[in-house]
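See below for the structure under consideration.
Missing here: one protein chain of the complex. Every other protein chain is in place.
Letters are used for the chains, namely A, B, C and D, taken in the order the chains are written, and counting of residues starts over at 1 for each.
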Amino acid sequence: MNFPILTAIMLAPVVGLLLILLIPEREELTIKITAAVATFVSLVLAILAYVLFDHGRGGLQFLQDITWVPAFGINYSVGVDGMSMPMVLLTAIVIFTGVFASWDMTKRVKEFFIFLLMLVTGVFGVFISRDLFFFYLFFEVAVIPMYLLIGIWGSTRKEYAAMKLTLYLLVGSAFALIGIIATFLYGAQQLGHATFDIQTLATVKYDLGFQKFVFFLMLIGFGVLVPIWPLHLWSPDGHVAAPTAVSMLHAGVLMKLGAYGLIRVGVFLFPEGAKYWAPLIAVLCIVNVVYGAMIAMVQKDLKFVIGYSSVSHMGYVLLGIAALNTLSLNGAVAQMFAHGIMTALFFALVGNVYHKAHTREIARFGGLAHQMPRVAAGFLIGGLASLGLPGLNNFVAEFLIFMGSFTREQSLLGGLLSYRILSIMAISGIVITATYVLRVVKNTFFGPRKTEWDHLEDAHGVEMVPIVVLVATLILFGLLPSLQIDMINSGIAPLVAKIEAAKAIGGIF
Amino acid sequence: MANLYLLTVEILTAALGLGLLALGLLVPKSDRRGIGYVAAAGLAGLMVAAFSMRDASGVVLGGYVIDPFGTYFKILFLAAALLTAVCSFDYVEKMGFNQGEYYALLVLATLGMMVLASSGELISLYLGLELMTITFCILAAYHLNDAKSAEAGIKYVLLGAMSSAILLYGLSLVYGASGSTVIKQIGQTVAASGASPALLLGTIFLLAGFAFKVTAVPFHMWSPDVYEGAPTPVTGFLSVASKAAGFAALVRVFFGALPDLHNFWVQLFIALAVLTMVLGNLVAIPQTNIKRLLAYSSISQAGYLLLGVVSFSVLGIGAIMYYAMLYVFGNMGAFMAATAFYNTEGSDEIKDYAGLARRSPLVAAVMLFSLLSLAGIPPMAGFVGKFYLFMSIISRGYIWLAILGILMSMVSVYYYLLVAKAMYLGNPPEGSRPVRVAPGLQVAMVVSLLVLFILGIYPTPLTDYAMNSAMSFFMP
Amino acid sequence: MPDMSALFFWLLAAIIIASALAVVLLKNIVHSALYLVLTFVGVAGLYILLNAEFLAAVQLLVYAGAVAILIVFAVMLTRRGDIRASNLFNVNYLAAAVVSLALFIVITLATGRMAWTATPGQAPAGNVGAIADAFLGHFAIPFEIAAVLLLVAMVGAILLARGGKQDQ
Amino acid sequence: MIKYAWLIPVFPAVAFPIIIFLTRKVRLLSALVAIAAIAASFVMAVGVLREVFLLGVTMEKPVEYAAPWLQIPGLLKIEAGILIDPLAAVMLLVVTLVALLVEIYSVGYMHGDPGFSSFFSYLSLFSASMLGLVLANNYFMIFFFWELVGLCSYLLIGFYYHKHSAARAGLKAFVTNRVADFGFMLGFFFLFAMFGTFNFRELAEAIPGYQNTGFLALAAALVFIGPIGKSAQFPLHVWLPDAMEGPTPVSALIHAATMVAAGVYLLARAFVLFASLPGIMLLVAYVGGFTALFSATIAVAQRDIKRILAYSTMSQLGYMVMAMGVGSMTAGMFHLMTHAFFKALLFLGAGSVIHALEEQDIFRMGGLYKDMKVTASTFIIAALALAGLPPLAGFWSKDEILAAAFDHGFTGLYILGTLVAFLTAFYMFRLIFVAFFGNRRAGLHGHESPLTMTIPLLILAVLSVVAGFVGTPFASHGFSTFVYYGEPHHVEPNYAVMLLSTLVALAGIGLAWLLYGRPSDVPEKLATRYRSIYTLLVNKFYIDEIYMWLFRRVVLGLSEAFNWHDRHVVDGIFDGVGDLTRISGQKLRFLQTGNLQTYALVIFTAVVIIALWMAAPVLGGVIQ
């Protein structure tokens, strides 16, 4: 297949962006339609790629290479494997629905969509890059539009949150950058030629000390984005402040960049380093899961609940990474996808409510299901996904993560702790999650009708697009997980082979 | 003297400068705006000339080196001068006098820089330096009705003279210790005889002199004041070209004459780099005046460039070259935007930028993306430049320095974003009108913005040129 | 006559140092300016000792002549208040003294410990010719630049001294 | 037919989206779709049961069909599969039958409710989930449907979402079940870690030979947490009484066939695991026994008709669990089956009453028998069955449990069971005497319910009478030779046990008549006399309060503490770093004094410092 489908997926938003630049500012509907069409093209191509992806063959597919800076072995080389393909699809879905979730945007529409499309270009770029340089480049492209999007169109301490988010992400990425450069230099020395190609760099034998050091850098760098405790604070604040589509993209996709980077670069290149630091990740992820969920329980703002729930859910992804085996890594990637869809759904709905009610304070709501039954249903489905109900995508993912970490026989801290105990603690998160999610559902949507909110209209027309698409995705992959897991596993298999081939080393504790 | 053609660019520059001077006397006052156009056209022509000579190399009169390294910097200076000239049309007209001299001085300062960048010999290097410095003193004080401008001028002239004195003392010591003023010969002598106390002391003095020019902490203190006081286009020019020239000369001297002492001076440069990056960025945070903010930012940029020196490698020099070039467009972009704003609003205060994105999307976008480039955020060129710089020092094992550098550039994002915040997040004041920008300046701004994008997305040709030019310093 | 030259050296050194100190220590700027001229003359004497007669002449003309007169003019033009207290120290003078002294010690220690390597050779009889050759040959480029520099300085000095008011 | 058994859950499962998306607006059609679906399932279930008989499918030789659902080669194979053995076949029949009757009943009961269509869609999903659970051939699938059952119970309990109490009850049910599911999940994770499979059959082959009984016991104990929650055993029983907040047909379904039965069914399915571990069996037995007694005592003091029935369900579930614990899977399942019929009947009857009166407090009813003859008489039949009077269904099944406890030497449990039988008879007839007999209370006039409601009552009444006969010790090829664990065995009738339990039941009825059968002030006197016990019972031993306290004070308190920590400590540290940077910038800027001589001084000082720093090479020696 010669059509550069991945590049096309990435460039569709760029084309849309350029077109929007040409459209006069008052033609708001045209701008929105342009954005919708651009993202729809990406979505269709992403689905096409997903379908065409041959997971029997596995490996990287849809390759495209263009020499870029030969002096440093930088190539524009793209391709997806079973790990990145779902992420591309996720991004396409979330941005497409995000555009519709912003349909009622009236403030500075043109700039909004320009920045939004800029942001998503970066995200696509990360997921399709096979070249570390471009990987990092795209990674950072996403940050600044985010700042402006939150800063201009946000709410609730938006300037503070935007700045906080930006600085956290950038400081984090600083560490990742050091790691990437160090890897490149080490690789160039060992290979005898300069290259940023991840696959080629993966063939280098890095010595243990180097692996430990660089993996740690990556852990900080990508961990901030995940976000790993205690580097997570940008995320609730950022989520809360961001406008709907940005929250969706941010929680839905951007956080996944961190986990994806950690797996794709960190674990894949430095399996021994990963083994060394895995116990630390495992312990921190428990904090993420339990602590995050408990904090979510006492939040008073709907978005804060979801913000902390993301902290908690991404903890599962970390657990999947920490356990470093096939099941858990499959689960981690699946969870990235599932959480992305689920949280995008949440934010779309909360945005819908907020847009109409101008408040997100849970205590002021109650009985909204009377006025907004569709929103309530959507929110409930999102909540059920979030608590890991079978039949929805998240369940499969969480289940695999739990299975993976649970079956990992390794004791920590001289036998005081083990992966199994940590898994049990993590699994307890499903109870806490159920509690806070359903409490929120109850307090917001159930209870007697409040006439105060009688003016709220239920979601209708284009507002239904995000709800329907996201719910359908959750259910589709929930009922037929093999559509997803077969693909992911084809990407995980080489990774696990590499982990297993690596020296068995003890963890940090 | 068969190889005088190598001096084409310098001679033409001198001719342009003198011609403009003459033109200023001949043209009646009302038509002097045209002098600016002539200057811009001339500079553009010179750029073409310089570009056509990009592969030329040779030595003129035993001590003047034409090589790709020097030519690269010449193109850089000319680009900066061109942008400055375009940027100055309205500004100078607003100042209202002596337009002919202004552009002439601009061109002659460029000449000084060219000499500085191409000198293979200490005396012409010194004269180039002084031509540049003294011209800048005049330009800095050029806003004759503004007491701040005069203050900037006198600070620059007095401090510049003192730093010249210490530099000269260093030059004299190097001359004494090596018996020559030709850089190549000094290099050979030092390689043969090794280090000696006077030579090392001379090295320290040279370092102080150059550090002054490149605004490395703690030799930077003149720059915020001068930058703030000088006319805005001049500040832009001063901050990019004078600094780049300083680096060009620094590289020539330290890498050409004193490579055998690198164990010694690299330590000094590390200290300077650290101080420069930290202080420049930290002090930029509380600034409220855009020019002063850019001054501190420009100090911090010098810190990053010093990393290339620290690395003492081809990659390092190439990175300096690359970074210096994009720095021209990044910083000039910001200064052009600031000038455009000043021309209508008469203010340099960041708080007055509130809502600029609504009033003039172009100015705001140019400012934003220029600042992002300075911060090293992709896809702007600044990212690639910083990438090379950090790569160069990591390749030498200074990972801690790289971490510090990157963290500090994240601090810089903070204060750059404060500007972005004002422009994009703030609301324009009641009854404000769109910011009108002259067409020439608009074109220049768009061009510099495009260059930043292109260098960021496709850095290959410039990278190759820079790296190949840098190679000559490590040839036996 | 090595002894004679030594004697002259010490004499000139004493004059130079004493008058230089007077330049910086005196409180009357006019006196300082006059001692500055004396210092320049002393330095010119040194040049003669060092067989640089042409340079000595330049020193006298440019420095003791032009520069000194320029300075005196400037002093007169900017005179205000009591001339006897026209050249005072600022608050930094102690620190300045310490730094200057430290720098002197550093320079002396570093240069004093040097074993200078001399390239033996005979000084050309009349060095004016040699200097002229150098200016027009090997150092032609700096020479041209110096010319431009002077032009710039002249233009600049006129511009700056004249000020911008008349155009308003 | 048996090949297509997988269709049994599919019918109602398909009905769910159809109703939601297509027939929502046409109410009766929705009901029709739901009923048709479950009826089809019922027919299939009958067919399956028939084939199980005809083809000789036994507990040892089950039929299994499976398709891969999710697999990771070499590591994990999860099948979407069905396992049909007599146990499943019986269960299918019970579930489809009760569900069918409940749905028919609901057409009348829910008539006029705005959520009519949704209600039927949820019911369909509920039945589908339960049927899926019954058919599951592995732990994963059972868990999958187990959770869906939980979801449906949440939706249905909270069906009247405009009522705070309903919303809260739904939440409570789900969260309580989640706690249990957490244990269950860990349990089968342990099993997977040990055996590498979820499949019941494969596990059944592997478990008996497994040496590490410690781990196995841990796994079994954890798996048992699941039924504790689902089947509302102490201490996770708190959700069940509140579950009556849902519409009454839902209560019937939950209490009889779908929700709570799942726990017991899981015990039966996983019996091989428990049977090999006497310690765990003992635990199961005592948890069941204790719950039976505990909830029976609570039921004695309740006034709400549905609440009494709810505690009665708990108590009966305790019986079943106890039966499992004492080793008689047959007895447990038998009781599950009979109980399904008469408890469904009781709830539907109660629903009929509530439908008529819109009142749930029995002490505000009275004399209803005269107005609602069908309802009352069927209710009484069910109560008799529950009380365990021969020859009604409850008698045979309860008796089998007691006999099993007695025969296996659990005398304590036997006595306890008998005591519970007494209490059961007492509280049921307390209800009947108070509500159906005596004088009418002012303002409440009952009227008989429509046919759609009474017909199911009648059918269930018949079943409550006859269902027991399949398992009487007098029948030679009864239930015990059909559904069993280990060897099929025929239970010999134990006349002593039978007699005693009959007497005890009669005694309970008698006591109820003494206290409530006629106007009397004895109950009040007793209540005042034993105020503390009475208060304790009325307040259900304060278990709810304790849990609420734990949740409010401990969980929420800790959460608030974490929140504070996050916002102030963690954020404080990071923001502090930011502030420090900013402030240091603000301080450092004052180095820039504006005085050019200071600047120069700094420059030269720096030069001197550098020279002194490099004193060794510059001033003291020569470097190489």
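A few comments on the model shown:
What we mean here is this: contacts are C-beta pairs under 8 Å (C-beta built on N, C-alpha and C of every residue); 3 or more make two chains touch, one makes a residue touch a chain.
We take it that contacts and distances are computed from a predicted model.
Protein name for the hidden chain, per its UniProt entry and selected from "Leucine/isoleucine/valine transporter permease subunit", "Multisubunit sodium/proton antiporter MrpB subunit", "MrpA C-terminal/MbhD domain-containing protein" or "NADH-quinone oxidoreductase subunit K": "NADH-quinone oxidoreductase subunit K". Under the touch definition stated at the start, the shown chains contacted by the missing one in the entire complex are B, C, D.
Interface note for the absent chain: among B:4, B:22, B:48 or B:147, the touching residue is B:147. Of the listed positions B:10, B:130 or B:352, the one in contact with the omitted chain in the full complex is B:130.
One chain of the complex is left out; on chain D, the residues touching it are 589-590, 592-597, 600-601, 604.
On the side of chain C, touch with the chain left out of the figure occurs at residues 2, 5-6, 9, 13, 16-17, 20-21, 23-24, 29, 32-33, 36, 39-40, 43, 46-47, 50-52, 54-55, 58-59, 62-63, 66-67, 70-71, 73-75, 77-78, 80, 86-93, 95-97, 99-101, 103-104, 107-108, 111-112, 114, 116-119, 121-124, 127, 130-131, 134-135, 139, 142, 146, 149-150, 152-154, 156-161, 163.
Although one chain is not displayed, chain B still touches it through residues 122-123, 126-127, 130, 134, 137-138, 141, 144, 147-148, 150-155, 157-158, 161-162, 164-165, 168-169, 171-173, 175-176, 179-181, 224-226, 228-229.
What we mean here is this: only the chains that are shown with their structure count from here on.
With centres defined as mean CA coordinates, chain C is found 70 Å away from chain A.
In terms of their C-alpha centroids, the spacing between chain A and chain D amounts to 36 Å. Residue positions of chain B with contacts to 2 or more other chains are 196-197, 200-201, 414.
Looking at chain A, one finds that residues 167 touch two or more other chains.
Contacts from chain A toward chain D in the complex involve residues 167-168, 230, 233, 291, 294-295, 297-299, 326-327, 330, 367, 369-370, 384, 387, 389-391, 395-396, 399-400, 402-403, 406-407, 420, 423-424, 427-428, 430-431, 434-435, 438-439, 442, 445-449, 481-482, 485, 489. Residues 581-582, 584-586, 588-589, 591-592, 594, 596, 598-600, 602-607, 610-611, 614, 617-619, 622-624 of chain D touch chain B in their complex.
Listing the residues of chain D that touch chain C in their complex gives 597-598, 601, 604-605, 607-608, 611-612, 618-619.
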